[in-house]
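Questions regarding the structure given below will be posed in turn.
Only one protein chain is missing from this complex, and each of the others stays in its spot.
Note that the chains take the letters A and B in the order they are written out, and that residue 1 is the start of every chain.
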Amino acid sequence: MTTETIPVPALVGVETQHRIEQFLYAEAALLDDHRFTEWLELFTDDVHYWLPTRVTRTVRERDIEIAGPDGAAFFDDDKAFLAGRVRRLTSGQAWSEEPPSRTRRLLTNVRATELDSGEFEVRVNFHVLRSRLELHQDSFSGERTDLLRPADTPLGFRIARRKIILDTTTLPAPSISVFL
Amino acid sequence: MFDIADLVQPDKGLIDPSIYTDPEIYQAELANVFARSWLFLAHDSQLPKKGSFLQTYMAEDPVLVVRQRDGSVKAFLNQCRHRGMRICRADEGVAKAFTCSYHGWAYNIAGELVNVPMEDRAYHNEIDKSQWGPRQVPRIHNYKGFYFGTWDDEAPSFEEYLGDMAWYFDAMADRYDDGLELVPGATKWVIDANWKFAAEQFASDMYHVPISHSSGFVALFDDPEIRALAAGALAAPGRQFSGNGHGSGFGLRPDLVPDPAGPDFDAFLIERREEIYRRLGEQRALAVYGHNTVFPNFSWLATNNTMRVWHPRGPGRIEVWSWAYLPKNAPEEAKRASRLNTVRTFSPAGVFETDDGENWTEVQQVLRGHIARQTTFNAQMGLGHEQRDLDGMPGRTAGDMFTEMAGRGMYQRWADLMSGLSWQEIAELDKRRREQEEAKQS
Partner (left out) sequence: MSTSWIRACGIDDIDDGEAFRLDTVPPVSVFRSGDEFFCLDDTCTHEDYSLADSWVEDCTVECPLHQAKFCLRTGAVLAQPATRPLATHEIKVEGTDIYVRIDREREEHREEEHREGAHHGAA
């Protein structure tokens, strides 16, 4: 393969890239700080928050290793159910998060593309570290594809779609009781 | 060495927690429990065409389950007979052959060795390929679309193994004329806990729901009044079944609806009401819709359409492999509602499931303690209140869903197998126990 054949995404401007990155960092900070009610406000009412499962497949079927829209998923939420999760997490009775996990979200490789609609499709690599109670530790890594819609809010965007892909097939953790 | 009779005393409701931690006991379980029992392999809908395969496990043994040319299903050890590598490392798909990527021994979809590279030069044409196929699972049974297998020639037939549990299993497997299908893709995760905690809970434990899953109801319902109504279903009367190590527990529902899967699924149920009642009878259709385990490690929850295998991974770890099941040929919106109900409640991110993992992990961690794992557990809930054929529900039944009868039944079967008793001896023992219990009841 020559370098000419590597697709080069249409870059967004430096300032836009900066604003998008700062938005994602701010969102991650709200989760790391357990400010779930404020975090929920970052999503549009028509959001789809989705983490499909994946399996190891043969080379001929690799294009379908990630489950489709009607397949098995870890998360497949609309805004109302995200709100339900937040209600649960703030209930004081969600035992997998009470006492709460300590999390650290690392976001990198932010690639933004502007769509004709004026929205931005943003792909980002993530590494979420979760520490619980005494020595329990989980590590979730993968890629997110967000659809960011410009909004008249201090942070400038709302999340209209989030697709999360984990690097694992069998999840090496007892639960995903945190948001990714 | 360990003495099983000292470790679990189901008649007294006593459990020595070392059964959850002892590596020696775990190795004995692989031999005496898992290699002798009927284990779930696959559902019909997972193997749609010739060559469709799944790679799964029977306890720790990797197994391939494959649809044959004639439509039948075979299962064999996923292990090359030359140096033992897995001959298939994909989780599922369609295959024309399985080839070990170490030295290239190749097997057809029936699990017959069809090629060893350099057969003439290296083996001098002296290898009898017919003798070196992967080890076949000798007995496979298709029960209403659910394939189970056992390594044990002496084990009873699958129907006999199920016993009265068939009546409860059918409430799920036989509910609709068109049968069931699984949502594509498996959800798999790891919990650092002994497999028996999970199997027992799904057999026997409605008791944890109001406390462990309190926040689940908060997630599902915004309105505290509706939330109280949903949680209030637990105040309704319920029943539990125990037999052959299996268990089922449920509340007595007044109607098929509202279903936890929501209005779109309700509409489907209302339309199919007569069909469901015709197949199961109204009483069973309404009641038998709760938690279930087929001994040793296959479980499902009717309310959440989730089924799973608890694959043991050492005394302190399980891999959960779970699937959502749907009524075949249901309208798309009903299927969607059902699938979302499963994902959102019972998956590693489900608002109910996450708290189960937390509990079992915590218990296992505590049992690292030398004193802790010698400190007897109480499994006495409902002890002495067992009945039979209550309200026409077959087998050993309890008049409440809040009991540990099915848990004690599971540990009884576990102890019988672990003691090395033959299937014949276990059947005779169970008969005597039943007679004694009936004498006491009358």
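What we mean here is this: a contact is a pair of C-beta atoms (placed from the backbone, for glycine too) under 8 Å apart; a residue touches a chain by one contact, two chains touch by 3 or more.
Keep in mind that what you see is a predicted model, and the values were worked out from it rather than measured.
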Task = For the chain that is not shown, enumerate the shown chains it touches in the whole assembly.
result = B
Ask   = Which of these, B:23, B:84, B:117 or B:224, touches the one chain of the complex that we don't see?
value = B:117
Message = Given that one chain is not shown, which residue among B:106, B:155 or B:252 touches it?
response = B:106
Residue in contact with the excluded chain [from B:96, B:124 or B:370] = B:96
Positions on chain B contacted by the hidden chain, ascending = 95-97, 99, 104, 106, 114-115, 117, 119
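In this section, only the chains that are shown with their structure count from here on.
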Remark   = Listed in rising order, chain A residues that touch chain B in their complex are 51-58, 60-61, 67-68, 70-77, 81, 83-85, 87-88, 91, 93-97, 136, 169-177
Remark   = The chain B residues in contact with chain A across the complex are 89-95, 183-193, 212, 214-216, 218-220, 222, 319, 323-324, 335-336, 339-340, 343-344, 347-349, 351, 353-355, 357-361
